[in-house]
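Encoded as structure tokens, here's the structure I'll be asking about.
What you see is the complex with one protein chain gone and the rest in place.
Should a chain be cited, it is by its letter among A, B and C, assigned in written order, with residues numbered from 1 in that chain.
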Amino acid sequence: MIKAGIIGSTGYAGQELVRLLINHKSAEIKWFGSKSYINKNFSDVYQNFFKIISDKCLDDNMEKLAEEVDVIFTATPQGFCSSLINEEILSKAKVIDLSADFRIKDVDVYEEWYELKHKSPQFLKSSAYGLCEINRELIKNSNLVANPGCYPTCTVLSVYPLLKEGLIDENSIIVDAKSGASGTGRSAKTDNLFCEINENIKAYGVTNHRHTPEIEEQMSYAAGKTVKINFTPHLIPMNRGILTTIYASLKNEQTYEEISSVYDKYYSGERFIRILDKDVLPQTRWVKGSNFTDINFKIDSRTNRIIIIAAIDNLIKGAAGQAVQNMNIMFKIEETTGLMQVPVFP
Amino acid sequence: MIKAGIIGSTGYAGQELVRLLINHKSAEIKWFGSKSYINKNFSDVYQNFFKIISDKCLDDNMEKLAEEVDVIFTATPQGFCSSLINEEILSKAKVIDLSADFRIKDVDVYEEWYELKHKSPQFLKSSAYGLCEINRELIKNSNLVANPGCYPTCTVLSVYPLLKEGLIDENSIIVDAKSGASGTGRSAKTDNLFCEINENIKAYGVTNHRHTPEIEEQMSYAAGKTVKINFTPHLIPMNRGILTTIYASLKNEQTYEEISSVYDKYYSGERFIRILDKDVLPQTRWVKGSNFTDINFKIDSRTNRIIIIAAIDNLIKGAAGQAVQNMNIMFKIEETTGLMQVPVFP
Amino acid sequence: MIKAGIIGSTGYAGQELVRLLINHKSAEIKWFGSKSYINKNFSDVYQNFFKIISDKCLDDNMEKLAEEVDVIFTATPQGFCSSLINEEILSKAKVIDLSADFRIKDVDVYEEWYELKHKSPQFLKSSAYGLCEINRELIKNSNLVANPGCYPTCTVLSVYPLLKEGLIDENSIIVDAKSGASGTGRSAKTDNLFCEINENIKAYGVTNHRHTPEIEEQMSYAAGKTVKINFTPHLIPMNRGILTTIYASLKNEQTYEEISSVYDKYYSGERFIRILDKDVLPQTRWVKGSNFTDINFKIDSRTNRIIIIAAIDNLIKGAAGQAVQNMNIMFKIEETTGLMQVPVFP
Partner (left out) sequence: MIKAGIIGSTGYAGQELVRLLINHKSAEIKWFGSKSYINKNFSDVYQNFFKIISDKCLDDNMEKLAEEVDVIFTATPQGFCSSLINEEILSKAKVIDLSADFRIKDVDVYEEWYELKHKSPQFLKSSAYGLCEINRELIKNSNLVANPGCYPTCTVLSVYPLLKEGLIDENSIIVDAKSGASGTGRSAKTDNLFCEINENIKAYGVTNHRHTPEIEEQMSYAAGKTVKINFTPHLIPMNRGILTTIYASLKNEQTYEEISSVYDKYYSGERFIRILDKDVLPQTRWVKGSNFTDINFKIDSRTNRIIIIAAIDNLIKGAAGQAVQNMNIMFKIEETTGLMQVPVFP
């Protein structure tokens, strides 16, 4: 059994990680960390776990935790993991960080967009960017994995094959993303009250959302050259799910079949990526509650653009599910373990 | 023109009052009070008013306000109005208090349920309980009106005729109420976040909600004897609206027509009460955005109970709309002025 | 492996049954019946199953199905199962009927409330009412199980101990229920469009909902005398979940501890019933996606009534989950098999 500890287990992503791990046949949770709820029953904070989990919340002691577990998940705000991590911790336990601290290799870019001094840049090089389908080998050999952001996961997975094959103009990419409200987290803010989000849609972080450089870095690796994009997230009145609508100019005319075969080349063996049938477009309802990424595209011959649409459950493939998938890879167990939930509808 | 001042203009009920008053042909707002947003543009707090209202928010100075306006609305937490009001204020301006301070005539009951010392019990006697359709004459002659609670408005209006006529067993009344989330107010609490209210229903305040004694007092007046009820409010995932489902035992067998004629006797001349056609039951969508109270009932001959269902928009008839209706009555202008909005659907 | 066939697999309850069964370690689905979608891929009707199920929908041939499977689930409108079932089918396969056909033992009551002639009253006697926690032994020995209605499940489970112990006045029971929209089914009706249900609450079936006699019959068995109730369901804007708020007069004064110990007596060993801690009330969000029934109560000493609140996921404990639980009991495998999903929040 893999012994797991979670720091930040009472955020939305943290509790989802708990839900996935307690039904994971090869893992068990040994530490429910939660700064805000120390000594409170975990199931008093999230009553869905009543009569399922009897543990109390513990503090954020990463050093002690490293003694007791095989893997530490940090589902914490940016700056937390990088300020506490050290060689000793990494010598004792593997770390999967769900925050942004180790996602961006260029420390200057991180510090500019996050307006934070990075406390452990020395680990950036050896850490792996945990986009499982792309970086499987790196992840396997790393003891520090940066779990990707929700928007970057959905975005990068869906354009990666096209960039890798050089089919789209790298300067033409526009990512218009829409997310459910669980992405805003569980902290009490007027803007996130029911009446403010319900019956509303808004864009936010326009031109300056922090997932922009993360997406650009990964796209640049795929393209083999610098990619700059526009990324615009929107908040919509639902709990879970991200839909990304991506626009790009095709370098040359392409048929549906040609593009389709490119996706097959990269993803036909992937259990968690579903390239939908022709003309069937991803919708968040069909991935909700699962680790799937649904992808499809349409070519507009009038403008020679391709429109790529992808959907994930932001708390699963966009956070906790991918974290478990990374754990499975790092511990060399079957990658799909604990992640074969069928999407829940309605 | 009636000069109006609002203390607490930036809560949900306060801003709704603003919306109603700025289209009221005989009133104008002179004071947008808001402790939390002093000196901030009102339209920065509620952007629906951008290019409509250019005023800044002011402080809560009730004495100064009384000099400048004809009517003061207090859309504030309990305890506020009763702690500031005095004879001098009341000699200069009429006061419509949207809080609970003057709703309950028995000061002991108020202090027990609200766990507050009442600061101005001397005004309880002369104040009027502003349930317009029932207390019109009292309201007309009062300069301090207690605007009823949202649940009491919907509840009392819908059973009043039956109690007045002595048709139902006073000890059998059960009120099961359901409200949209705007009733919880705009303060930032985890429990009121979108993800906590969406896709959920919960009961709250079971056996001890503070609207219970207010409902009981009004029902007791109608019945001419002490009435004790069970009142259970529920929070449901929508912005606006209250539906109350009320159960009571009929003292004797009654036909639909007999009960129907009783409602007609009391309400046939009321513009804001709609007794629906036989077998058509109230739904909140048909009153949303309006000052209407929709009411209907079914008799269950199997159990000899009557089930009375009523719907209001909690922010209008349940708060700001009724406050305007009270103002109209107090200033002896046409009661429907500024309140003839058609319900907005969908 | 238990071979299962589903007639009516493309309704909301049917597809939920599919979802539960494909992850059930001791069962496999052999027949995806759907009159409306014969020969269409099941995963084209419900795209959540894309790349998970490759079967096509088949017709409703119950006789043929009985040859091929061990258990037949009928998730069909009332009248269907009773018109096709016969001795031969029952000699070959066990049947779990999710419709109302075999829920009510008194055929006259069925025919009156459902306005249908019952085609197979001869099986009523030997069939079991599949409320697992109450009728486990009967279910074990039956080859025809009537899976309870969603409202009756939530209602009966939560008052059963009180009736059985004779603690509440049998003539005082009022059930006020609230359901998410998946209970209305997937047929295309104007009343069930998004814009009609969203931002609305309505009561329906007031005094004449068909679950009334089903609830009354089960309550009468528990009480050992005839029980007549008022039952009022409401439709609220969410996908899943039922909350029932039940009012009853206590025959004698009772303390919280006394009532609590009664619930413990009946349910302390039940895996799918959670009696919550004192003052913690059920909410649908904490059971969504699971087979749990959450129950708690408050005593109002002012009126000597008890208010019992219960929550289930209407598609799981209220339909497909309980059907699987019944299957597990009938086939004498561990009752919780395939049903240990943690509630999914948010």
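By our rule, a contact is a pair of C-beta atoms (placed from the backbone, for glycine too) under 8 Å apart; a residue touches a chain by one contact, two chains touch by 3 or more.
Computed from a predicted structure; not experimentally measured.
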item	value
Touching the absent chain when the full complex is considered, from C:D70, C:E199, C:D313 or C:E335	C:E199
Option from A:L116, A:L138, A:L281 or A:I333 whose C-beta touches the chain left out	A:L281
Touching residues on subunit B - with respect to the absent chain	12, 15, 19, 22-23, 46-52, 182, 199, 239-240, 274, 276, 280, 283, 285-290, 294, 340-346
Residue numbers in subunit A that touch the chain omitted from display	171, 174, 176, 178, 180, 195-196, 198-204, 206-207, 228-230, 232, 234, 236-241, 243, 245, 247, 281-285, 288, 298-300, 302-303, 305, 307, 309, 346
Touch residues of subunit C, complete complex, unshown partner	12, 181-182, 184, 186-190, 192-199, 237-239
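FYI, only the chains that are shown with their structure count from here on.
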item	value
Per-chain Cα centre nearest the global Cα centre, belonging to chain	C
Separation of mean Cα positions, subunit B and subunit A [Å, integer]	46
Inter-centroid spacing, subunit C versus subunit A (mean Cα positions, whole Å)	37
Whole-Å gap between the CA centroids of subunit B and subunit C	39
Numbers and ranges of subunit C residues touching at least 2 other chains	199, 239-240, 283, 285, 288, 346
